[in-house]
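Complex shown without one protein chain; remaining protein chains in place.
Up next, chain A:
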Amino acid sequence: MRSTFHSLEVARRGLVTQQTALQTVGHNIANANTPGYTRQRVNFEQTEPYPAPSLNRPQIPGQIGTGVEAGSIQRVRESFLDIQYRGENNKLGYWESRADSLQKMEGIMNEPSETGLSTTLDRFWQSFQDLAVNPTNAGARSVVRQRGLAVSETFRFLSDSLTSVQGDIKNEMDVTLKQVNALSEQINNVNKQIGEIEPHGYLANDLYDERDRLVDELSQLVNIKTTQVGTGGSPSALAEGKLTIDLVDDSGRKIGNLVDATTLKVNSLSLDYRNDTELVDGYSLGDTSFGIGSMQASGKLRGLIDSYGFMEGNTEKGLYPDMLNHLDTVAYEFAQEINRVHESGWSISSMETGEHTAFKFFEFKNTDITAGNKKDAAKLFTVSADIVQSLDNIAASGYNKGIITTGEFLGYNGVENISVSVQSTVDAAGVQQFTYTVYDAAQSPKQEMKTSGNFASLEQLGQGLSEEFTDESGNSSVNFNLDKVRLEDVSKGNFINIDIPKVGQVGGRVGDGSNAVALAEVKARSLQLNGVSTTFQNYYESVIGGLAVDAQEANRLSHNSETLRLSVDQRRQSVSGVSLDEEMTSMIQYQHAYNASARMITLTDELLDKIINGMGIGGR
């Protein structure tokens, strides 16, 4: 037999459940603009029908419905989209930070412009050209010195600016690291809270939202993978459990735990630096250390490490160390070549004394800089003290491709106008040997007077040549110094000609600007730079070109991954976002159902009224 008040109970259940739904609608509307909020839905469930099958069940025609209840309140979310979103967010983090670093670098290098290193080198070249035309002009010399100072200041400025930005990146890296650890800590706390709620069968929807938001944020910084760990007690079937966050490499293999949901512990992430270079050497997760190689190219943290620089074995890698290395190479080799040519020329001060003095044009504030250790060459680049001290120490005259001739020419076997040619041959065994030939240049064409035997080295050739020119008493009168000669200038079909047109001093002439021209040519001279045969001009152009392509790629990929992330986010919003229209529709729907349930109570009331007050008068 069913209850007289059955319908009243069914209608009451309707009222309560619709009200719950209306409250959820209200919650959704209120949070329409809350970041990370996922719309919620009340899962309506029919209550158990009456009667339940049993032996003593009442004999009625069939089971009859007993109304509705709110089974659960669930978030509408697609976890697959979360994974996609985090993947894109991770790439965006990397490319964005890389693009940002490169943008700063482009700003510092400032090419092409009227103020970059390239223009400064052009101006330096120009000043030597002007000096070549006016070798005696103190003004032209002064300009050479000032332009030289400008070159050294530009090298120093670039190096200092790059280093200072590198320092900023390090700070950003430390802040990012703190962020990673703070986020891990927060996720762990949310895990704890969820662990307290779920065993009671509740769904911690708002905590899930909070946790998803934190994980999203974390995914931009490092590459992570999440795993659900169930809570104890009697959780709802829809419960999402606690989340374990693993740091993973690019192929998704686990490196270690950031947040452990089972033990509710957090492993803090930290970076290890190499002592001498101060670059990133590896990282530690909790107590375990890893090589930097396992943290693959993704995430903001890795992007910053790539920019700041890291150690691969014993080599420095990274955007900023690379650029500094290029600058150091250019600075070092430029100084070496300028100095080689400058030292082989004759300065006014040398001409005055008649003694050849080799002055360096550039030097490094720190003498530790050698061909094997060019680090900080750009930072320590400076015009030499000799040049700063006196303009007369600038050697503009007497260029013989590095051969320095000193002394007094007294004629050679009675000939007063000679030309000496120095070249090299390679014998059958492939050994390089050097020879010289003396010509009588008064004849036209010039007549060969003597060809030497083979010398094993340029130094020996210099000695042999010096012994060839003697005064009456047999002492050497002209001395040939070949220390500053480049091997390339005498090999592969190249030779050096020294013309001695008349008897007398063989040193430089004040009006001769040949060494200034040679100094100007250094910029465009083909040299071995970092193992590549190129000129300073081309090398620097290629460095800037490389930077430009790198920056362009980073900008493009950062734009691409942002677009992709946005499109995933759109799809996520499409599933989880609150639509006001939809909520309004639901609201009206629930309101009507609520009203109808209320009407049902009125109806039942009227039915009962009929039974109680309208049927017969026996009870009165």
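By definition in this document, a residue touches a chain if its C-beta (ideal position, glycine included) is under 8 Å from a C-beta of that chain, and two chains touch if they have at least 3 such contacts; residues count from 1.
Operating definition for what follows: contacts and distances are computed from a predicted model.
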Among "Cytochrome bo(3) ubiquinol oxidase subunit 3", "Lactate utilization protein A", "Flagellar hook-associated protein FlgL" or "(Fe-S)-binding protein", go ahead and choose the protein name stored in UniProt for the chain not displayed. "Flagellar hook-associated protein FlgL"
Touch with the missing chain holds, among A:4, A:373 or A:585, for A:585
Considering the complete complex, of A:228, A:573 or A:613, the missing chain is touched by A:573
Selected from A:96, A:111, A:306 or A:363 as touching the chain missing from the view: A:111
Touch criterion as defined above, residue of A:233, A:354 or A:501 at the omitted chain: A:501
For chain A, which residues lie in contact with the unshown chain of the complex? 32-33, 102-103, 106-107, 109, 111-112, 116, 118-119, 122-123, 125-126, 129-130, 132-136, 397, 501-502, 509-514, 517, 520, 524, 537, 540-542, 544-545, 547-552, 554-555, 566, 570-571, 573-575, 577-582, 584-585, 588
